[in-house]
Every structure is written in C-alpha cells, then in structure tokens.
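Every protein chain but one is kept in place in this view of the complex.
Read from first to last, the chains carry the letters A and B; within each, the first residue is number 1.
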Amino acid sequence: MNNDTNRGSIRPEQFQKIDRSNYVFERIERKRLTAWQDIRYRLVSNKLAMTGFYIMCVVLLFAIFAPMISPHDHFTNDLPNANQAPSWQHLFGTDDLGRDMFERTWKGAQISLFVGFAAALIDLIIGIIYGGIMGYYGGKVDEAMNRFAEIIYAIPHLLVTILLLVVMEPSLTTIIVAMSITGWINMAWIVRGQIMQLKNQEYALASKALGAGAMRIIFRHLIPNAMGPILVTLTLTVPSAIFTEAFLSFLGLGVQSPVASWGTMINDGVKSMTLYPWRLMFPALFLSLMMFAFNVFGDGLRDAFDPKLKK
Amino acid sequence: MKKILDVKNLSVSFHVYGGEVQAIRDVSFDVKEGEAVAIVGESGSGKSVTAQTIMRLIQTPPGKIKAGEVLLDGQDLLKLSEKEMQKVRGNKIGMIFQDPMTSLNPTMTVGKQIMEGLIQHQSLSKGAAKTRAIELLKMVGIPNPETRISQYPHQFSGGMRQRVMIAIALACNPSLLIADEPTTALDVTIQAQILQLMKDLQQETKTSIILITHDLGIVADICDRVIVMYAGQIVETGTKHDIFHNPKHPYTQGLLKSLPRLDQDKNEPLVPIFGSPPDLIKPPQGCGFCARCDEAMHICETESPETTVLSDTHALRCWLQHPEAKRPASAGAKEASV
Partner (left out) sequence: MSKPFIEIEGLKKHFDIGNHQILKAVDDISFSIGKGETLGLVGESGCGKSTAGRTIIRLYEPTAGSIKIDGTDVTKVSKSQFKAYRSQMQMVFQDPYASLNPRMTILDIIGEALDIHGLAKSKAERKRRVEELLEIVGLNGEHASRYPHEFSGGQRQRIGITRALAVQPQFMILDEPISALDVSIQAQIINLLIDLQKKMGLTYLFVAHDLSMVKYMSDRVAVMYLGKIVELAKSEDLYANPQHPYTKALLSAIPVPDPDFEAGKERIVLKGDLPSPVNPPSGCPFRTRCPAATERCAAEAPMLRETRPGHIAACHYA
C-alpha cells in the first residue's frame, strides 16, 4: 500500500544505489565560527555597548590627535586672555591663566586615560599571576596567599594612597603605584574563582595526564578560558582608576601644574564655577562621558561572554 | 480509542548566528487514551523540541513555531494565550524533566511544591491540598510522607527527587504525562526503580504517557508504541513489536544493530552507523538519513520521501518502500553498483 500522489515525474534510474566508494565522510557543514567571533557578534548587536565603544574611540582619538593639531599649547600663560568664554578662537574657552581649555581638556584626557590603563594593566598582570597560583594550587598555598591579600585589602585604600604621597613626590608614578598596591586584589580574586572552577575541567586534567606542568596548565589552558570575566573586570577597572585619579587630584594630591588631568581641571573649575562655568563643565562632561562609556561597554562585554546572564 | 493528543504538521526553527536551525520539520503523530508512546532519537533529532513545543516551553525568540497544530482534546494549544496555557501546564499535561537536581526549587519545601499546583488548578484548600500531597508521596513510594513533606529538595536523593517530580506531575490527574529522559541522570538500579514506578502508576491511573528517550532498552520495557525521530523528522512509527522485530527504516535497523546484546559474542563486531547526524542549519534536501545510509539511492538525495503506511500501526518515510525500488530491475542495478 503506497500513498504517494503526484509522483509521476519519478524516473526509474533515480532508484539506483549511490556509489559510496569515493564518498567523503565527516564533512563539516556549518561555516567557521570561533568563540571570539561569536562573542564579537553578540557585542556588535548590543547597541548600548557599541555606543560606549564609539564614545571611547572618539575620546581616545581626540586625546591623541587634538593636541597635535591645535594651534595652542597647554602650559603657556596668556594672562590678557584669561577666563574667556568658548569662542571659535578657544573652543572650550580659557582658564584663569589664559591657557586654552580645549588643548588642556585633551591633554588632561591623555593623563587620565594613561593612569586608567596603566593601573588596569598592572592589576591585570599581578592579579593573573597571584590569582592563578592561588586558584590552581588551592589548599594551604591558597589559604596563605588569601590571608595576605585580605590583610592588604583591609587597610583603607585612601590612607595608603595619602601616606604614599607624603613619602613620595606627588606625581603620575606615585598615583599609579598607590592605586596598584590595593587594586590588584580584586582581579586576583576574580581569577582565583575562575581557575578553581576550571581546573577540574577534563581538558585541564587531560593536559595534566599528558605530563604538563602547573604553569602550562594555568597559562595555556585555564587563563584563556577565564578571559571573559577577566576582560570585564578590566573594563570596569579602567574607569574606577580614572575616577580615583580625578578624586585624588581634586583633593590636590594628584599631578602637579602645569600638567593637567581631568581631576585637577575640575578642581580648578569648581573654584570659579559660578563665574566661568565652562571651566568646570568641559572636563566634568568628558569624565562622566568616559565613565558611562566604559561601564556600558563592560556590561555589554559581560553579556557577550555569558549570554545566559542577560534576561 | 479516543485521541488525547493530535500533533499535525509541526515545524519549529531556531534563529542563530549564521542562519536558521530547522529543529523539527513537519512532525505529525497522535497519542491515544491510556497509551504509552516513546519518542526515540539521538541528540539533535528534535525529540525534546517536540515535547517542549507541546508544552509551549520554547523560548521565542530564538525559537519560532513555523507551522502546525497541537490539539489536546480538540483544543489547539498553539493558539492559546500564555495565561490560558498556564492552566494547561501542570493541570492537563504533567511534565517530568531529565535532571531531578535542577527541576525542583531548592528554597521551597517539597510539600509546598506539590501543593502549589493543587491549590492553583484545582482550588483545593490548604488542608485538602496537604492531605492530597501526602497521598501522592505515598503513591510514588516515598517512605514517611508525613515528615518528608516539610523537607527541602536537598534532603532527598536523586531517585527520591525524581519520585517527587512524578508526584508533582501527577498531582492534578493530567490526561497526558510528558517524561523527557526521566532516568538519564540516574543510576541503573535507581532507574529500574523509577521505571517500575512509572509502569505501576500508568496501570493504576491510565494516564497517557509520552516518553522521550535515547535508550531503546527503556522503550522495550514500558512503551506500547514507538516514534523514531531523526534529523527533525519522524522516520518510522509502529508498535514496539513492529520496531524491534520488524524495523523497516535503515536508521532504525542501524540503531538496533549498533547496540551490543548481552548475548553477543566478542568476535562478532558491532555494526555502527557511519558519519554524524546532519547539521540542521542546512537540512538535507532529500531524506535526512541519506548521507549515512548504506542503502541510499539517487532519489534519496534530492527528494524527501513521503510516508508509506505498512499496517494500521506501522508507517515509515523511506524511498526503499517505493514500488520502483523493489522492482527486480533496480535491484539488479543495485548489485551492479556495489
């Protein structure tokens, strides 16, 4: 009993058996898509995160190139032109010593971003090594290293920074060192948690069974797989470092004049906020914009790495 | 016998980066009153998607129900609103999931979780619901139900949790029970307990069961009728006698041959099905099994086979059933090309 209906077009030769002698098995049909491409796809389709990303790019480009092409420089005093409102001559106006605010804003961006990235990079390096070792060895090693980290973490962050600035000259290096003394601990804990989870994965065991040493397993197998949370922490470390620098500068503990950062400029601007609002407005605007950009980008990155978290 | 569930021409797709995965394509089957039907297939065959679509548990997007009807007692579940569907789930259809560790809420007592459905769907009072919950726990073989009812899931072992899941699923006397790999996460001796329980309960309550599994042994043990799925389509259906003793589809035959029997001689090699299942992002144009089939003909590559009905119970989708394929001439051609 056969219930085919409009099959008149079937030819008998179609019922010949296929010759499989030259057949290629185990072909792969789907187009290549590495894990990174998958993450990038999810990130690119997240509009808010991409807005953050473009803001970061634009600010970064201006910070690098604007000071190069600007006709002014950021340290020459020009007292007759002090405290001018924004104009075509001085896009963002001038400060109390007649220095061009446009120039100084981007110079300040250089310093702020440098502090942010440098602090994040130091956190990253120390955090990965310390956290990786803690997480992989576990047991007594982990306990001892964890105690040490906790002790450092318990010392008030600001106190360390201020003490250090008293001992050392207030400078860029001092600020970065001060922030890094306690900053790496967070990263180390993130890495530790990830490594502890991953070290019992079968691929890590397989590598151990092949005779791989601890360093190979940590750095070839575990860290690359923990990259998601590490990168996310990193993107959130940068703005927090920028902010801390701004805060210290605001207290007068930051970089010293004539070098400017967003923090010192805001500090200066606050004093004459009512008379010359642009002196506060521009650095504060870019600082906020950058905070926003890093945070939404970091959130987007987290969702891209772990789409299950997003609801 | 009355049809409880009638699934007609169901197609479901998932949108992913790189295209559309056609998880199930034109699936039709029915379940009659008091019947235990098994859907067997490998991972990616679409068996779980079928169950989830019946329960409307598919996330949309990325999922999309492209066509078809799911008639439960004549009512199309796919046309119901989410609110109306909530009255069906846990009430008319009960469901047991694979992992008893994650399918119970760890922060609620077991008793509360059983009573929840009773209070919501059957408007029982708290006291009546509790009495019924104790009854249910007793029915699924949990000792001391009076004390166990106020305990939390972590105080139960895996097998016991699956018993609790069964109690929850059966609480409102559903007309259909869907069990999605109910014993896959359990050990063999515990699996034996749960299967025994399901068999006993089915005889007692006459509930229709859809059992989704990859284990042909379980199918042989508790089901009346078998639906074999491959690459998102039903390739063969029949009674368990049809499927195990008289399989006609090369995939069903291959599946049975690739399992070692307990009485199999060590020197008698297993006959595997070569290759891997197709990627449903690019479903084969013709028969889904064509690329792995030893008997494949040229027509299998280009044309999807229609259903051939062999008897009241036995049907399959395969070109080998076409009269042209059975003609001696083409049989001769077959040998020549080997």
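What we mean here is this: a residue touches a chain if its C-beta (ideal position, glycine included) is under 8 Å from a C-beta of that chain, and two chains touch if they have at least 3 such contacts.
Nothing here was measured: the structure is a model prediction, and the numbers come from that model.
S.K.: Which listed residue, B:255, B:280, B:297 or B:325, touches the chain dropped from view?
M.R.: Of these options, the touching residue for the absent chain is B:255.
S.K.: Please pick, from B:220, B:281 or B:310, the residue that touches the omitted chain in the full complex.
M.R.: Final answer for the missing-chain contact: B:220.
S.K.: Among B:160, B:176 or B:280, exactly one should touch the missing chain; which is it?
M.R.: B:160
S.K.: I need the residue numbers on subunit B that touch the omitted chain, in ascending order.
M.R.: On the subunit B side, contact with the omitted chain comes from 42-43, 157-160, 187-193, 195-196, 214-221, 240-241, 244-245, 251, 254-256, 258-262, 264, 266, 269-274, 276-277, 292.
S.K.: Residue by residue, what part of subunit A touches the chain that was omitted?
M.R.: The list for subunit A reads 24-26, 28, 30, 32-35, 201-203, 205-212, 216, 220-221, 224-225, 227.
The rule we apply is simple: only the chains that are shown with their structure count from here on.
S.K.: How many angstrom lie between the centres of subunit A and subunit B, each centre taken as the mean Cα position?
M.R.: Roughly 47 Å, centre to centre.
S.K.: Along subunit A, where are the residues that touch subunit B in the complex?
M.R.: 1-4, 7, 10, 12-20, 25-26, 29-31, 33, 38, 41
S.K.: Provide the residue numbers of subunit B that touch subunit A in the complex, in ascending order.
M.R.: Contact set of subunit B toward subunit A: 17-18, 274-276, 278-279, 281-282, 294-303, 306-310, 319, 321-325, 327, 329-330, 333-334, 337-338.
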